[in-house]
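Only a single protein chain was left out; the remaining protein chains are all shown in position.
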Amino acid sequence: MARIELVNLRKTYGSVLAVRDLNCVIEDGEFVVFVGPSGCGKTTTLRLIAGFEEPDRGEIRIDGRVVNDLEPRDRGLGMVFQSHALFPHKTVAQNIEFGLRMKKVPRDERARRVREVAEMVRLTPLLNKLPGACSGGESQRVALARTLVTNPSTFLLDEPLSSLDAKLRRELRAECDRLHQELKKTFIFVTHDQEEAMTLADRIVVMRDGDIEQVGSPMEIYAEPVSDFVADFFGSPSMNLVSGEIVADNGAPRFRSPHFSLALPPEAVGEAPTGSVTLGIRPEHVRVQREVGAAADLTLPVRLVEPLGKDTLLYFDIGAERPFIAVTEGLALAELDAGERVGLTLTRDRLVLFAADGKRVTRHPVGARQ
Amino acid sequence: MAEALAGAATGTAAPGRLDASRSKAVRRFKWMILSPLLLMLLSLLTPVLLLQLYFSFHQWTVYLSSWWNADFVGLDIFQSVFTDPRFGWAVLRSLAFAGGSTIGCFVLGFSLAYLIYRPFRGQALYYALFIVPMLTVPIVIAYTGQMLLDRSGPLNDILSRLTGHDIQVLWLSNPDIALLTVTLLDIWNWTPFSFIIMLAGLSSLPKEPVEAAQILGASSWRIFWEVQLPLLRPVILLALVLRFLDAMGSFPIIWGLLQGGPGTATETLGIYIYITTWQDFNVSLGAAQSYVTMVMMVGIVLLAIRLLRREKRSLDTMYAKPQEAEETA
Partner (left out) sequence: MTKTRRRRVAAAGRYAFLTLWAVIVVFPLYWIVSTSFKPSDQWFSWPPVYFPSPPTLDNYRDVWIGATSVAEGGQTALSLQTPFLALRNSLILAFGATALAVLYGSVIAYGVSRYRLLSETRMFQLLMLRMVPPIVIVAPLSLYFSYLGLLDSMFGLGVMYFLTSLPYAVWMTKSFIDEVPREVEQAAEILGASRWRTVFEVVLPLIRSGLVATFMFILILNWSEYLLSLILSKTNIVTLPVELSKFEGSTEGRLFGRQAALSVGITFPLIIIGLFIRKHLARGFSFGMVRR
């Protein structure tokens, strides 16, 4: 059993408040991902849990027991570091068995367990190599094995895939997933990559400037973001965000921006009927029609066409900083020429409005493809 | 010329033209850099070494006017060097001094570096203070030592006050402890050197393996012994070797403080050679002694080079980037 509770955690570095009154519960066996931009406090939180940093205030509890005063080695945790942190002068096998030696496990059993774990992560041919001779992916697997073999109740992973190239990252991601399902232990994973968060997590904790912005399952985070920050962070390509204001037009709410205006269904507006807002619509909810008809919400020339194979991305300039993006399936629209005008329609029940403070005001879910 | 043009036309690289002119330019560049040095070494070192060799085989003392008329005496002078017990003692004293200084500097320097390398309040001040002895001119240390270590000097005074006994150690006039005294002064002088080298080594150690070891259950001692120390071996060796070699040739501190005395208590190799050559004016004996010393030092130096290179190699393998390490998955 390894239920971890973070209670009112606060950590300051000099004048920087890294973690701000954090409260969070991580259930036994969960795969929790802490995600957010650089400097949001996710790594600090992980290091507080591990015991490498001491909180200024608050408690860390493992299975109900307060562990603030315990050294990292007494907390029963395992950790994988971003730089894999292997001992460069020891062989892979010596690296893996290190934790067992510290626990004074007898030699035969050590050798056996090392072999088992090496099989589990497919490292057997590398056992006598030095870390310097291993590639990035291999090194990270050694780091995993080194932690695995000690059988901790909880695994802490600090951006373990960030130093790998895209292909390796996907492979090791699958590896982590597989391990979690096999071992059924608690995994606390820190990353800045929203894709990793979405694919690996049972629950995502979105952090921003030391605070928790939102906690939820990947679906909840994607479909019901609590703020424009969360909505923007998740999803690739990101949600289109257009600033404007809500005006009453003969009693019906209307969204008006310098670039276009739109009649809004009343349920989209929620509790903030007037004022400045940000309109959000995910690229996959923007329908593109080649034939310019009156039915389109806006008609714009295509600036850039990106055929990706599975989808095609279309970029439009609506006069804002970021381009307006629409995603269409397949390569049907891949032959569009830049400058060609097309009609765009925004799916009404996928529209979302964010108030001036960033909080979402629409009540219905805004994510997930049809 | 034709082949080059033909090569250019077809787009294939005709090997030679660019490479040849580049390597010629590089060679000229290298030659231009190195020649002044070679010239200086040749015009200075070679005659001096030959002269020294000459004196080892020809008996000459300064009173005789023309040195090129000195008598050839074969290996006699060398023989007298090897049968001279005073020379043997000088060698032993040099080794003791150098060894003592090296170990002392290392133990102190490492301890200080280890206590300091992680940030804490006052770190900068301590660091600045600890460097200072190395910046002090050795001859000044010697003469200051004379003032401090006098029988009725401040050191004995402080020790007396601290312990309540009347302490009157004869730091400078007791032949049994004179060598120790001068070794302690040398340690004071050069600890910062080892300190800085070890500090550089400790600071360059990667932090994350230490944390990984912590969470895997290792105690601080374990971590030091198994994770940090092995990576520090090259740096430690460097600190030891450099200090030892330097201490073997130490002159100003010993000469300034005691001139090899009392008696011959602090007569190390360098001192003995100096006395032989410039006080006894026995140039030939001094020359032979110098050659023996040179050979000995070269031997030690070669050994040191071998050790250091081995450490550098192991560092290179540990930190090598795997060029085309294939995924074995």
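First chain written, first letter: the chains are A and B, and each begins at residue 1.
In the analysis below, a contact is a pair of C-beta atoms (placed from the backbone, for glycine too) under 8 Å apart; a residue touches a chain by one contact, two chains touch by 3 or more.
Just so you know, these numbers come straight off a predicted model, no measurement behind them.
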Residues belonging to subunit B that touch the chain removed from view: 25-26, 29-30, 33-34, 36-37, 40-41, 44, 47-49, 51-52, 55, 67, 108, 111-112, 115-116, 120, 122, 126-141, 143-148, 150, 152-154, 157, 188, 193, 196-197, 199-201, 203-204, 234-235, 237-238, 242, 245-246, 248-252, 255-256, 269-270, 273-274, 277-278, 283, 286-287, 290-291, 293-294, 297-298, 301-302, 304-305, 308-309, 311-312, 315, 319
Contacts of subunit A with the absent chain, listed as residue ranges: 69-71
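Convention: only the chains that are shown with their structure count from here on.
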Subunit A to subunit B touching residues, read off their complex: 50-52, 71-73, 75, 77-79, 81-83, 85-89, 98-99, 102-103, 122-123, 125-126, 130-135, 137-138, 143, 146-147, 150, 168, 171
Contact footprint of subunit A on subunit B as seen in their complex: 206, 208-209, 211-219, 222, 226-227, 230-231, 314, 317-320, 322, 325-329
